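What you see is the complex with one protein chain gone and the rest in place.
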Amino acid sequence: MSKQLRVGMVGSGYMGKAHAIAYRNAMAAFEISNQSLICDMLADATPELAKQKAAELGFHRSTGDWKELVADPQIDVVDICAPNFLHKDIALAAIASGKHVYSEKPLALSAADAKLMTEAAEAAGVKTLVGFNYIKNPTVQFIKQLIERGELGDIVHFRGVFNEDYLADAAVPFSWRLQKEFAGTGSLNDLGSHLVQLALHLVGPISALCADLKIVHQQRPLEASATNSMAKGQVENDDQAHMMVRFSNGAQGTLETSRVAWGRKNGLSFELTGTKGSVVFDQESLSEFSLYLSGEQPDVQGFKRVLVGPEHPDYAAFCVSAGHGLGFNDMKAVEIRDLYEGIVHGQALWPDFRAAAQVNVILDDVLKSYEGNAWVKVEQYDGDQ
Amino acid sequence: MSKQLRVGMVGSGYMGKAHAIAYRNAMAAFEISNQSLICDMLADATPELAKQKAAELGFHRSTGDWKELVADPQIDVVDICAPNFLHKDIALAAIASGKHVYSEKPLALSAADAKLMTEAAEAAGVKTLVGFNYIKNPTVQFIKQLIERGELGDIVHFRGVFNEDYLADAAVPFSWRLQKEFAGTGSLNDLGSHLVQLALHLVGPISALCADLKIVHQQRPLEASATNSMAKGQVENDDQAHMMVRFSNGAQGTLETSRVAWGRKNGLSFELTGTKGSVVFDQESLSEFSLYLSGEQPDVQGFKRVLVGPEHPDYAAFCVSAGHGLGFNDMKAVEIRDLYEGIVHGQALWPDFRAAAQVNVILDDVLKSYEGNAWVKVEQYDGDQ
Amino acid sequence: MSKQLRVGMVGSGYMGKAHAIAYRNAMAAFEISNQSLICDMLADATPELAKQKAAELGFHRSTGDWKELVADPQIDVVDICAPNFLHKDIALAAIASGKHVYSEKPLALSAADAKLMTEAAEAAGVKTLVGFNYIKNPTVQFIKQLIERGELGDIVHFRGVFNEDYLADAAVPFSWRLQKEFAGTGSLNDLGSHLVQLALHLVGPISALCADLKIVHQQRPLEASATNSMAKGQVENDDQAHMMVRFSNGAQGTLETSRVAWGRKNGLSFELTGTKGSVVFDQESLSEFSLYLSGEQPDVQGFKRVLVGPEHPDYAAFCVSAGHGLGFNDMKAVEIRDLYEGIVHGQALWPDFRAAAQVNVILDDVLKSYEGNAWVKVEQYDGDQ
Partner (left out) sequence: MSKQLRVGMVGSGYMGKAHAIAYRNAMAAFEISNQSLICDMLADATPELAKQKAAELGFHRSTGDWKELVADPQIDVVDICAPNFLHKDIALAAIASGKHVYSEKPLALSAADAKLMTEAAEAAGVKTLVGFNYIKNPTVQFIKQLIERGELGDIVHFRGVFNEDYLADAAVPFSWRLQKEFAGTGSLNDLGSHLVQLALHLVGPISALCADLKIVHQQRPLEASATNSMAKGQVENDDQAHMMVRFSNGAQGTLETSRVAWGRKNGLSFELTGTKGSVVFDQESLSEFSLYLSGEQPDVQGFKRVLVGPEHPDYAAFCVSAGHGLGFNDMKAVEIRDLYEGIVHGQALWPDFRAAAQVNVILDDVLKSYEGNAWVKVEQYDGDQ
């Protein structure tokens, strides 16, 4: 059938399960039949694991070898939920097989890799999508519309913070996440990639930046070290990261991330200031935002708490009543809808590899700025938006 | 297969779609295969509508006659999403066919009907479940655990409010919701049934109550009245309802509902006070609650905002990280999981028809109290909990 | 001088100190010279205590006998900060001496006493003011203006709560506050009097009510009981109180108080619903309120958090910049300004003894309703407002 999309997913961990939920949620919410969007094959480390997970997550077929999956002629799109350092190889192989690619973020561990992947995909003419799911939230979609409608005037400031506390406890053991080879940077790659993408998406290109990084806990205990319980691993990447940015349109901003910020669980928040108003958003209360519009009667001015509802983009697919609250997984369902609709109708996907590569360019520049203690001019890899 | 459950759903409107989303969401989150939980047949008003909706909502078969559905030998459980005034006939027919029954709330328009349904189901030995979904929220499940653990001490007070504004605008036209024959009471049945069930669930039996009702907008315009644009319908049921309650365990409470409370969208909130601490919950921020525990160091005492996470019941099925926020539809998925697990493993379902009939008993007593301007002693239909 | 007001204050405890702060704060904020408003004499239990407190609190003269103070020809107004059960005798003596009277709340322990005091004052032609300070808050003053301007439409609902936790700990010892003879009712007199006055002030006369009371901790330890550490005192008045009310204008309401509500420190809050909008206020955040106005663009509707500022009544006397936050004591300074201005310019004071007596009428009716388990029609002692 012309409107059918067959998915092959690589990886069944945290994000794999989130994707599995999202596929079914998207089908139900957006009324896509399971003859149209097909969770076809799952690849994981071993055939046994893959088989078990396929049954649990609702995939028809399974394989212990992702290369088999990307080569399978039935598969239309390869969904990469594997660890970050594998994104490149899987994506390039999928592209070489003419598959569309849907990858989790960050796209790559370096700008060079991300560009390579982008150019391969563009040369092959396949569609790409990267899982920056926070911009799919109806609340954030609507904030973008407010900006585009001009209701906030010219944007003059963006402050973004993405803090969590998953490594705040110094006793959390050493792992691959703390090694440059496997993870690249630390909080920056994990959390900062989302924040940078959000800033670009809402405000526009970043022309220059100056950054600072910090490893708060220099060493962490090695897990299950039988011979020496005092053995420590040396942490190689940032627990905290800051940057000051200048946008091409003249706006200023600060972006901050931390993985050691006690009390923050999904602490992505931002405040956008324009010449006509302001918006505040906090992902820990994802179904609402605060809005201040200038020009109201002075004695009743204030930040308004707007609960997301059917007046806002994509909400009504989930619920017809306002204030009923969407969840984290619902954002991912919107992303899946975009994937399906974009591919079957031949429309552009957003954010694609090129847009995601721009994020990697900026993350590389952060390191460069930190190492050089200096401002860095940012390459505009994705052109003007 | 022994663990297979085949569902026949009646109705495909607002709640029908919510159920359809929830079935798929439950399967993905709780890893129930679609060979085990089967969305088999959908009934709606006409064969054409039923067929179209079955395709959209992911049901295999359809029918324009719910009687055919309840009689179908393949169906294990009948899921009633039809308008409230039809619950009774459909449920009784399903029970007569030996089907388990899953009904939306309120169970019936009167205590008498609810008791009849309860007794029929119990006599037939079928399992029943009523869709009081708010108690399925991991946040609310956890609050119940806190009470049971004794962390709040003896509960001495419950204040519950369920306010929305869907009829706040006096220009909203007249409809069946405003007529006793089709809707029974107004805000009381629609919102109050949830609130009463929540109070019973968290605090225990209500022994006496005193209530007050109010129709705020006495008349509403008749929709599309071609001959007379000034024609008005007379509103027959409450826009606002109050009750003071006394619980069997000595606690006191107040319950309030309104469908004309400007600004409230899903405004179900409660504050529970015990001899050792307090809890505050607000459904418009459904993935968190506030907790005050006595006995802490005086200079750092305060209400703590707890974000729901994998430490709390059922959350981890949806997400392994705290603070990521569940949505309204996720609560319904927990309900579906309960339905599936309960039936296939022969466990009790909660809240069943008897528990729901107790809610109807109380709603009837509210009317009695209002009409008599007096306190009413409440019949304990569901016995001690 | 014609515009001079000499104050004699009786009592120098908690409220006495608050008044002392307020006199100086009022003079500074409202630019009343200390030649115009004179803290002249302080009376307390003994001459020594009175002398010491007069020096600390800034009064020129002192006495150990309040009868001397009320008889002093220099005194223009008697400010009663003595315990509640003394209000009546002091006020009647002051009135008999032709003094204006400024009394803390509640005015009396019974409606009969309050009426007696009211009629004595009116017969003598002296001015009276009762310290229901919460309505002096610029925020609350402005909410009253919003209602009067019609911006909320017709008020259809008022929910008021005044909860604190000063007796939540069962180990807090027995005291005069728990005895009917000295305190009258419990949370009702202490907190409920404010709440009732606020409801009357904002919504209008209450025509009928139905109430429920509860003693949560029946006994409390006797303090410093040398002979028997297990000795307990029997608590005689309410820890919690509820009432449902019907206002003369058709609005409905619920009022609740508790002195055993863990976590609430100055937990006076209310939500007002009108046919055009809603207001929410919480005294624990006294310099802001939330406002929902219907009729706004649907996608940016929500409760607006308005910070009090110079656009609002009386704020600018304290600060010219918005959002700087007033404190509890500042409300009392507004009350003092009202006292001073009202007396020296011969204007009416609000709320006067008659208005305060209406509160006592309602508090008496609460007891009557509770004892009779019935609705009670409320006498309109203060006429239509």
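Read from first to last, the chains carry the letters A, B and C; within each, the first residue is number 1.
Throughout what follows, contacts are C-beta pairs under 8 Å (C-beta built on N, C-alpha and C of every residue); 3 or more make two chains touch, one makes a residue touch a chain.
Because the structure is a prediction, the values reported are computed rather than measured.
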item: Hidden partner chain, touching residue among B:Gln52, B:Gln301 or B:Gln380; value: B:Gln301
item: Hidden partner chain, touching residue among A:Thr63, A:Ser258, A:Gln283 or A:Asn329; value: A:Ser258
item: Touch list for chain A against the chain that is not drawn; value: 156-157, 159, 161, 168-170, 210, 212, 214, 216, 239-240, 242, 244, 246, 252, 254, 256, 258, 260-264, 273-278, 292, 294, 301-303, 373-375
item: Positions on chain C contacted by the hidden chain, ascending; value: 14, 18, 20-21, 23-25, 27-29, 31, 33-34, 55-58, 166, 264-267, 283-288, 307, 309, 318-330
item: Sites on chain B contacted by the missing partner chain, in the whole complex; value: 142, 146, 151, 288, 290-291, 293, 298-307, 311-312
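In this text, only the chains that are shown with their structure count from here on.
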item: Geometric centre distance via CA averages, chain C-chain A, whole Å; value: 54
item: Gap in Å, rounded to a whole number, between the CA centres of chain B and chain A; value: 35
item: Sites on chain B at which at least two other chains make contact; value: 264
